[in-house]
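Here is the structure we will look at.
The other protein chains are all here in position, but one chain of the complex has been omitted.
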Amino acid sequence: MKYLKILLVCVPLSFLGVLFHWSASIMFVLTCISIVPLAGYLGNATEEIAAYTGPKFGGFLNATFGNATELIITFFAIRAGLFDVVKASLAGSVLGNILLVLGCSILFGGLKHKELKYDAQLGTFTATMLLFAVFGLAIPAVFTSNVPENLISSKYESFSVITSVILLCIYVIGMIYSFRSQKDLYGVEHAEDIDSKWSLPVSIFVLGVATVLIAILSELLVDSIEPMTQAAGIPEMFVGIILIPIVGNAAEHSTAVIMALKNKMDIAIEIAVGSSLQISLFVIPVAVLISLFFTPMSIIFKPIELFLFGSSVLIANQVVKAGRTNWMEGLKLISVYIIAAVGFFIVG
Amino acid sequence: MKYLKILLVCVPLSFLGVLFHWSASIMFVLTCISIVPLAGYLGNATEEIAAYTGPKFGGFLNATFGNATELIITFFAIRAGLFDVVKASLAGSVLGNILLVLGCSILFGGLKHKELKYDAQLGTFTATMLLFAVFGLAIPAVFTSNVPENLISSKYESFSVITSVILLCIYVIGMIYSFRSQKDLYGVEHAEDIDSKWSLPVSIFVLGVATVLIAILSELLVDSIEPMTQAAGIPEMFVGIILIPIVGNAAEHSTAVIMALKNKMDIAIEIAVGSSLQISLFVIPVAVLISLFFTPMSIIFKPIELFLFGSSVLIANQVVKAGRTNWMEGLKLISVYIIAAVGFFIVG
Partner (left out) sequence: MKYLKILLVCVPLSFLGVLFHWSASIMFVLTCISIVPLAGYLGNATEEIAAYTGPKFGGFLNATFGNATELIITFFAIRAGLFDVVKASLAGSVLGNILLVLGCSILFGGLKHKELKYDAQLGTFTATMLLFAVFGLAIPAVFTSNVPENLISSKYESFSVITSVILLCIYVIGMIYSFRSQKDLYGVEHAEDIDSKWSLPVSIFVLGVATVLIAILSELLVDSIEPMTQAAGIPEMFVGIILIPIVGNAAEHSTAVIMALKNKMDIAIEIAVGSSLQISLFVIPVAVLISLFFTPMSIIFKPIELFLFGSSVLIANQVVKAGRTNWMEGLKLISVYIIAAVGFFIVG
């Protein structure tokens, strides 16, 4: 977190950029970098407040605001009608969490500690839940694979909405189940490990300021995407699935790797898998429902997105169940991520 | 079973309907409801006879007539040339057994007993067999995914026939293996738990009457499908994959849930997975071979059918191997089923 603070300098620079009409590419880079430390503060503030409100409401706070940054960026991208970017960034967030965040955790943790061990049972429930999420998201896509795209959003709109509601129900019921059975379903209880000792008013103030700044910067970021991709010749899909998720996940990323370096692989896995679960069962359905206020967005993902989604989940299942891993496994996860990234860059 | 008896009143009503030319929708509902208790009697009678003939021939009886209702409906649907309905109802039977029957068993059993435990090793062999069945059924579909539909049934007829024969051989050899090694491969030995104490002649009489009635009602049911779907505006696929399998599986369904409520999860899993296996390796290949006497039907399933088939099997594998489960898992299985059902209703 300490090193991330320096990046805050990009926040005022972003506002300067608006005044002086800097180019879209520069604005894209500046807003991206600005959001990284703010997302970190937002996450910390949420965890601080959660610590004050007690485990029950705190768990709810963490489960809901844990991916607030993704949710804010998603909101502005939906409002701008950039549906492909929205879905790509959400799919990319799951990919990034499992392949890149988990991969780096295993690689660096494994290089330091040789063999990493963890409770194989712990993550099984979460990993199974992730498998269900993939099937839930894939079914609408397989159904409409032969349907022309314009029909999907008009005639089959209700299918997307119903699926979203069902996924959201499962998320909420799972959260209640998690509180009752004292099982940590969504990996939200790693708060105790990162204590920064803020008072409650300070925490709420930080939460408010970070949220407002992220909202403003997200709007600038979203506005810069289209002109930037055209100017720099970078495919929009690459921006959506690779670049934006890195911004949203940077905070989780650094925490997970730090935990892995401390040989606390359980927490690193919880962060990566739990965060993916929140995206799949909470952010994605909410995004579909939010879009109803603007132009309805379907829950249909592209085949490549679903394939990578499914592959990541199968790999996460393997790793979680094994109970032990080593740096070689981390390298393989990262390699799959790199192959996918190259694909999005070249094929688009 | 007690409550199902009341439904028998629909049998005479169905015959009245024929006399007075009631509408297709009413006939569809009446014949569907009529078959449910009859399928229950057919199953009970088979198990009674099996108990008299000793384990070897009894196992054979159960494995062969265990899905007699599905087989009879399938026969009349093939004769009527309703291939899409036939395949949908067979795929739907597997889906229904795994997602709905197993899901409800886990949900209700889990709500009563909190955590359900069972022998993780027990079902592994059956679950692996199911995985092979899926691959066996999927290969022809993947091969012919780019082939126009009319070519599949003419030029590649032999492919469907050979695949069916191979699947059937595996089923028969598996049955022999099961008898020899005293392992219960197809989950057919839950007979002892449902003893209704009929004498052998009574059992044979019940078997005969139930079979004849199911045959007549199945023909009426099949005849009502097309006019009903047109009149009521319900997609044919929805009728095939959701409604008809519920009729055929109702008996298994109630038995499995009752067993789960008694905390006998092993038997509930055996019923659901074993029944899916009989459909995949016995009823489907036999249906393809029967069709040769009328118009040849290919073994090619639709992508969405195979996707749901494969997903269900992967989920069943997960559940079976875990050795313990809870109501939340049941709810997830049911949710996947509901999303699929909504899809078939809206997209068709």
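By written order: A and B. Residues from 1 in each chain.
Methods note: a contact is a pair of C-beta atoms (placed from the backbone, for glycine too) under 8 Å apart; a residue touches a chain by one contact, two chains touch by 3 or more.
Predicted model, so just to flag it, every value in this text is computed and none were measured.
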Option touching the unshown chain, where A:P227, A:P296 or A:G343 are the choices: A:G343
Candidate in contact with the missing chain, chosen from B:L61, B:M129, B:I271 or B:I284: B:M129
Among B:V9, B:I173, B:V202 or B:A232, the residue in touch with the chain that has been omitted: B:I173
Interface residues of chain A (partner: the chain not displayed): 303-304, 307-308, 311, 314-315, 318, 322, 326, 328-329, 331-332, 335-336, 338-340, 342-344, 346-347
Contact footprint on chain B, counting only the chain that is left out: 124, 128-129, 131-132, 135-136, 138-140, 142-145, 147, 156, 158-159, 162-163, 166-167, 169-170, 173-174, 177, 181
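What we mean here is this: only the chains that are shown with their structure count from here on.
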Chain centre separation (chain A, chain B; CA means) in Å: 40
